[in-house]
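These notes concern the structure reproduced below.
Every protein chain but one is kept in place in this view of the complex.
Lettered A and B in written order, each chain numbered from 1.
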Amino acid sequence: MEPGEGEEQEGTVEDAGAGLSAFAEALAATVGATSWSADHGIARLVVERDKWVSTAAKVRDEGMPFFSWLSAVDWSRDVEVGEQVEAPDDLDERFEVICRLSSVKTADAVHLVTELPKDDAQVPSLVGEFGGAEWHEREAAEMFGIDFPGNPVAKKHLYLPDSFEGNPLLKSYPLLSREVKPWPGTVDVEDMPSTENAEAAAQEASQEGEE
Amino acid sequence: MNFWLLLLIKVGLVLGVMLPGALVIIFGELKISAHMQSRIGPYFAGGRFGWAQPLADGLKFMQKEDLVPADADDRVYKLAPYVVLMGTLALFVVLPFGPETVARDLDLGIFYVLAVSSLSTLGVLMAGWSSANKYSLIGGLRAAAQLIAYELPLVLAVIGVAIMAGSLSLNDIVTAQANWQWFDTLPTWVNIIPPYMILQAVGLVIFLTASLAELSRIPFDMPIAESELTMGYLTEYSGLRFTMFFLGEYAGMVAMAAVAATLFLGGYWLPFVSDDVLNFVGPVVLLTKVMLIAFVFIWLRWTFPRLREDQLQTIAWKWLIPAGLANIVLTGFFKVVF
Partner (left out) sequence: MTQLDPRAAMHLSDAAVSVEIETPDMTLNIGPQHPSTHGVLRLVAKVDGERISSVDPVIGYMHRGYEKLAEVRTYAQITALVNRIDWVSGFANEIPFIAAIERLMDLEVPERAQYIRLILTEMARISSHLVFMSSYPLELGAATPLMHALREREHVLELLESVTGGRFHPNFNRVGGVKPAAGGGSTMKKQSQDLPAGFLAATRDAMDSVLAICDDLDRLVTGNELFHARTIGVGVIPTAKALEYGLSGPNLRASGVKFDLRKVENILPYDGIDFEIPIGQNGDCFDRYFVRNEEIRQACRIIQQAIDKIPSGPLQAKVPRILKVPKGETYVRAENPKGEMGYHVISEGGRIPYRVKIRSASFSNLSILPWILEGELVPDMVAIMGSLDFVLGDVDR
């Protein structure tokens, strides 16, 4: 499972990674992204909010017309359940809206990312360019509370009941059923074994493999 | 004989043929479809071969709760299943089971058959309207649209037979087929072939196609169409009323198959058998032919998908009606020439 192997014909990891980087860099220059990165097989272009729609259209014209998905990530210090970010104090709290466009001839694909401040979470809708964005934006809107001006039905709940309040995928949103009764698995999660134990277990596992 | 006694016997006879006939076809459908689908089908009810399955189903339906939707037009809703069943039952009045075994030999036999058979569609429309359910309503309207489409081909198909036999009475039509003589140059065994099956083959095909539409059976079961309209006009029915529709469907199959057998396959007639014997053997002969036609209906049902309403109209108006008209012209032409 070498990163980027799918994207490139070349054999070695380094070559594949380099190929992906070159691809991301060239594309970033063409469509005017503010920054780019290529890691673990995905090319990531960060674009400004104002250029969100126009960049997506440009990427489509660059030979990636397939609208794969659109979603968001909530980077937050206030985590009710689940994993905390590694260094919460340094974290720049924000939403990342990710839109993946890909080619249907080659393995080329790109993640367009725009960062939204928490207090002004809105980004223009892609519905005009990609009809399929409607449902994806509705999903992101109800799950994260992000506003998509231009999407005619962005405010209408897609999954949740109409009377539902809150945005469940926010990190600050508690999973109520877990508050009432802890999932048996959480015991497993919270009681982190010490590093020595983990290494010992790893050794044991490798010995078993040798048998 | 006393009129009332005779009436009672005749009603008993009609019911005695129709109900077991319908049950046998229901059982046949269960078993034949099972074997077509590499299943076994009913197996336990009744001890052997699951022969009592239709009866058991009927008993089960009777025990079900009889639901009437709150918004339903109560009286129409309750009347509809019986209208459907009556329309079918009334057909048996003129069907000849033997030279003299006939409830009432009307001179306008075919006319009566065609008129009464469309009565059950009225019941379907009533059911669709009164259920206060949109699916039922669409189903009922589809049935009405279907009636208009198939009724004309049905009539046109029959006219050919009427021209050849020179009569509208069903008994006379059977007699005409029995007395038919093929050319002398052919060996005598060809006389066992029912003549109208060959000479009116076009009419037979049109008649069977149109009766499939009348019976709302696949490929023309759009009024029910369970994948589109859940169960069409039957959606709200349950219990005994549903049983009546169910029975009406299969009794309708017996009736339409019997009409087709009488018109095109020689009805109760068996070659080289005298009329006295036919009075007793006739019903068996007729029912055998009915079962053959019913088998074709079942076979088609488990083979084909369903058509669309507009496609049915296309078939009826663009193919069946012109073919029926051409058949009439040709039949009339040969009737005059020979």
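Side notes on the structure shown:
Definition applied: a contact is a pair of C-beta atoms (placed from the backbone, for glycine too) under 8 Å apart; a residue touches a chain by one contact, two chains touch by 3 or more.
As the structure is a prediction and not an experimental result, all values here were calculated from the model.
The chain that is not displayed touches the following shown chains in the complete assembly: A, B.
Of the candidate positions B:I26, B:V83, B:A225 or B:L286, contact with the hidden chain is made by B:A225.
For the chain left out of this panel, the touching residue among B:N179, B:T288 or B:T303 is B:T303. Checked against the hidden chain, the listed residues A:G32, A:P117 or A:G131 yield one contact partner: A:G131.
Where chain B meets the omitted chain, the residues involved are 33, 36-39, 134, 138, 218-219, 221-222, 225-230, 302-311. Although one chain is not displayed, its contacts with chain A can still be listed: residues 1-3, 5-6, 39-42, 65-69, 71, 73-74, 81-86, 98, 100, 104-107, 111, 129-132, 134-136, 143, 157-161, 168-169, 171, 173, 175, 178, 183, 185-186, 188-189, 192-193, 197-198, 201-202, 204-206, 209, 211.
In the analysis below, only the chains that are shown with their structure count from here on.
The distance from the centre of chain A to the centre of chain B, each centre being the mean of the chain's C-alpha atoms, comes to 64 Å.
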